[in-house]
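For this depiction, one protein chain was excluded, whereas all remaining protein chains were kept in their positions.
Then we have chain A:
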């Protein structure tokens, strides 16, 4: 490893956001992933999205598990909170952190191994509980750190770099998320930042479980003919159902599309999601239809991308549990540990 650190110099015209930060201020350390890794593009998209939203770095916590994907939080948002959990245990640590302090933004970054194999039990429960988070799976279909064995999301019939055909059925993370009640579900491609950046912005603005499956080619082990997660394959089979623009509450909303092409959804924070339909028959407000659509197209070998499902009125774990709004760290010892007498009282009420 003789990577030089990315020079601190930036373009003289590099713009600043409302907080007077440049995009470069949202970067982390230089990536140690293989050259050309799709994950690096996702990191760049996260940096861009957070800069555009003018997120205060100390207001965001990034959590990850183990794997190539889970290394990436080191490479973006170098001034934010971070937690690298045991393999596959990111969702539960994130859930705990969220329960303790709902005032932070939670960004879970995971991979197909971390979330679809060892951590699938954690993944499904975090989604079904409606934890307010952005959950990004950097999905490349292989175990890159262990030299390219098929992961649980590899398509049946796809071929490994060494010519072995995958016989197992794949786990469809989008299908799981839809079925388990995620209130924001999207799929995108690391090679298409124009699509990915607005999706990440919308997911951050969303108050509920937001899941984004990002297909991210592994250049070292899964970017050959016969792979269904290569740059070429994804570009050829990508079926984007819509294009998303996120318009912050501060910006004026102009109309430049014909009626019927456009769907606008106002978010809780006042921002507006403007969806330009690319497929007239696709309705991202209908969960059951979305599930059918994604599966029908998947059978045809197409990869459906875009904002697949959005519940404009989401609910989250705190609402379900009726928890106190104040973060634990602001409650004080007395409120957090009210003493034996209070415990006695509670116990008595349950007898």
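By definition in this document, contacts are C-beta pairs under 8 Å (C-beta built on N, C-alpha and C of every residue); 3 or more make two chains touch, one makes a residue touch a chain; residues count from 1.
The working rule: contacts and distances are computed from a predicted model.
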"Nodulation protein E", "Branched-chain amino acid ABC transporter permease", "2-ketoglutarate: NADP oxidoreductase, gamma subunit" or "Aliphatic sulfonates import ATP-binding protein SsuB 1" - which is the UniProt name of the missing chain: "2-ketoglutarate: NADP oxidoreductase, gamma subunit"
Residue of A:36, A:121, A:157 or A:285 touching the missing chain in the full complex: A:36
Touch with the omitted chain, as defined above, among A:128, A:161 or A:193: A:193
Residues in chain A touching the chain absent from view: 1-14, 24, 30-31, 34-38, 40-41, 43-44, 190-191, 193, 217, 219-220, 223, 231-232, 235
